[in-house]
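A single protein chain has been omitted; all remaining protein chains appear in their positions.
Here the chain labels run A and B in written order, and each chain numbers its own residues starting at 1.
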Amino acid sequence: MSEFDVAVIGGGPAGTHASLAAASTGLSVALFDDDPSAGGQFDRALRCELASSKVSTFFAHSVWAVTGAYRIDAVGPQGPVHCTSRALIVASGTTERVVPFEGWTTPGVIGLAAARILLNSQGLLPGRSTLVAGCGPLLAAVAAKTLENGGKVEAIADLAGTADWVRTLPAMAARPDLLLQALKWWRTIRRAGTPRYGRHSVVRVEPASEYLRATLAPCDASGLPLNAHRTTVLADCIVVGHGFTPATEITRLLRAEHRYSRGAGGWIAVADQDGRTSRTLLYVAGDAAGIVGAAASATCAMLTGLACAFDLGAADPSRLKRRMESLRGAQRRAVRYGHAMAALMAPSAAHADSIPPGTIVCRCEDVTRAEIDAACDAGAHDMNQLKAWTRCGMGPCQGRTCGDIAGELLMRRVGAPSREAVGYFSARMPLRPVTIEALTGDFNYDDIPIPQAAPL
Amino acid sequence: MSTLRQPSGRPFDVAVIGGGVMGCTVALFLARGGMRVALIERDGLCRSASGVNAGTLTLHMTRAALIPYAMHGWQMWMEAEHWLGSSVLATPAPGLSLAFTLPERDLLRVRATARREHGAKIDLLERDAAVAIEPGLNAAVLEAAFSATDGFASASLTGRAYHVALRAAGVQIFERTAAARIEQTNGHYRVHGPETQAAPIRIDARRLVMAGGVWLEPLFAMLDIRVQVKTLVNQLIVTERMPPVMRSVLSIANGLLSMKQFANGTVLIGGGWQGIGDRLRGPVETIPENLTGNLRLAQYVLPALKKARVTRIWLGLESETADAMPMVGALPGRNDAWVIGCVHSGYTSGPYIGKLLAQTMLGETTELPLFDPARLIAGAPEFSHREWTQ
Partner (left out) sequence: MRMRIHDSNHSGEEVPLFLDDRPLTARAGENVAAALFASGVKALRSSPRLRQARGMFCLMGSCQECLVMIDGRRALACQTLATAGLHIETIPPTSANV
């Protein structure tokens, strides 16, 4: 078994920056990432820096277990691997949130982040024509990129109103480069004549011969549809996203303390400004620590890598501290911008109320809102009881798609004072579904370690 | 602080501490027998062993002496709609206990004989007959013990079923209420909830039933009684929904594997492989070598399983006494306090044993004897280490 000083899970910008920072102090670092393309969709320069560093990379490896302090088990193209480390940095990113609406499970409805992956890393338009809906800065980014590449965008439906965007301007001023980028996107969108419906939500999608028909409704500040004129849009592909939820499966599996924060995007590990969690030598970096956006992710992750090195007793601690202090200013500015953007995508408790009773909430197990409400009424007052009684969260996505929504519905149905009061689905191994043969490898019957037989 | 009693102001007739299958069943039958019942549960109903076990309703796994109780319990689960009001999807299925080596075959024969002596109808089958019942079986099997009337249920549905039935029977349910202290005062028991709560509650009752599973040891301590109750930390593994790959309940002679496929297509794998945990912290962590061992057994027995993806692994806490036999009956020297628990394969026989205790408390005649706790309490021997737990 290989031993490392630091293991980093998640090879996006945050995980990469944390790995490089830790390795720069002389520590041995292992970086795990499950992306099969092993190239990511970002920053080639950063990838080159990683390739020429001493970081041991395990690309296309899916980490399915973290135990002890710490043993990492993963499955890669050649089968199971495991290693141990003294410290663990979790840079697992986020899951996109989509608040269910009628017809959201129809093929051809995809996430906003999914559309970005199609455009950036797959070189594909989402559709011959596209509706872009939801909230946050990704709306304009996806719409503009689609238009730039010759696609048609039928409309943009934004939950936010103009006033919401104006409120972000002071924070945007701290990042004039990003403000300029946004203005360029909107110029592209206006030139194409794509209409923008502010304070509008998609309430239904249905097939319409080879297209999809989306119904847009005006909504209030929380995303609740109003009793007002509906607009229909025909498009080949419906792209929708309502913000991002930090991926906390690993930190919850390791029993670090967590709290619920709407501004941060949901449940996050309780951590200091350098990502130290309540558990010794366990850190969070990047959006997994709370939505801060790409720029802040990078700076914060560098600080986490250095903090980890400091905690492990790296050589020349005072020089390390000075390096960290030199990053604080950039961290503050980037985080300010990131928080403003996160506020635009923050989940509203009331938005879940818009889900009609017959609409699927748990896609894996076909559990509707009505079934969830009935279980709450029957006495399920916490997430794990809800899961046991309805199967919501028992499918292969392991609650990633439905968990946040289910928590919102449960809290409201039972009149709980907070999301903390109803909890979250217990984090379990495997962290991702993994085939039995990938876990068992090659073996003979005699290889199986048999404990003593049970008494008669 | 609020003191909870019946609406009339008098103490409850009985407080049942522990909302698993045992406690819930006792509470249900006592309430239907006319008692005013308070059911006190530290978490939610059936969230511990009773809700997270493999749901195996088998005569192969059970301690031989518990076979008659398991057979009654099997019947009750199959008829749950009648006495409980809703189903836990109990499904009859043939059960095969398998031997792949000569020592296992010998063990199989000894166990089958013991179980037959206690009333189970178990036949020994050669390989071809076993494969005819379960075509996906590894053809390396030497011999199998066959029971036509095994089965399984969906344990996760148990809590919901009891919730509805208990409320309908008028039981007062106190969830998220861990018993912190038990006073004996003025001829009744006073169960105190956690002091840390904003409005700590206390429940007065004339009688007490301890049904706390792995927490029986600290519960007994509240009455100044020393009983050793061991906590087993059992590993369970479930796959995603699969096309049909098996149709019987499978186990291995050494007791280290149990497998079944539910109507929803998921395959549940157990066998008592241990994880890390205890009654203070609860289930903590899987041991990777035990996960691999358990899965290798499963894959060896049913090779088609290797293509299935595991979606969840969890640990359930199971209680065990010093002689691995149940603890069911009146506390020594008391006519107002009882205990029920520590039954191996307790999910199968739970409803029947719970009903037996309720009948005893109501003064009714019972068909089978209980399991006197006195043997474990006064001068209990040093608890001997059991190697079957890792």
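By our rule, a residue touches a chain if its C-beta (ideal position, glycine included) is under 8 Å from a C-beta of that chain, and two chains touch if they have at least 3 such contacts.
Not measured: the values here are computed from a predicted model.
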item: Residue among A:Thr95, A:Thr194 or A:Thr277 touching the omitted chain; value: A:Thr95
item: Listed residues A:Leu50, A:Leu118 or A:Val205, member touching the removed chain; value: A:Leu118
item: Which residue of A:Gly161, A:Gly198, A:Pro218 or A:Pro396 touches the chain not shown here; value: A:Pro396
item: Interface residues of chain A (partner: the chain not displayed); value: 34, 36-37, 95-96, 105-111, 113-114, 117-119, 122-125, 127-128, 149-152, 360, 363-366, 395-397, 400-401, 432-433, 435
item: Missing-partner contacts on chain B, residue numbers; value: 89, 240-244, 262-265, 307-309
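As a convention for this text, only the chains that are shown with their structure count from here on.
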item: Distance from the mean Cα position of chain B to that of chain A, given in whole angstrom; value: 38
item: Residues of chain A touching chain B in the complex; value: 65, 67-68, 71, 73, 82, 255, 375, 378-382, 384-385, 388-389, 391, 394-396, 398, 426, 428-430, 433-437, 439-441, 443, 445, 447-456
item: Residue ranges of chain B touching chain A (in the complex, touch as defined); value: 44-45, 47, 51, 61, 63-64, 100-101, 107, 110-111, 114, 140, 156-157, 159-160, 163-164, 167, 173, 175-176, 239-240, 254-256, 264, 272-274, 284-289, 291-293, 295-300, 305-314, 324, 386-390
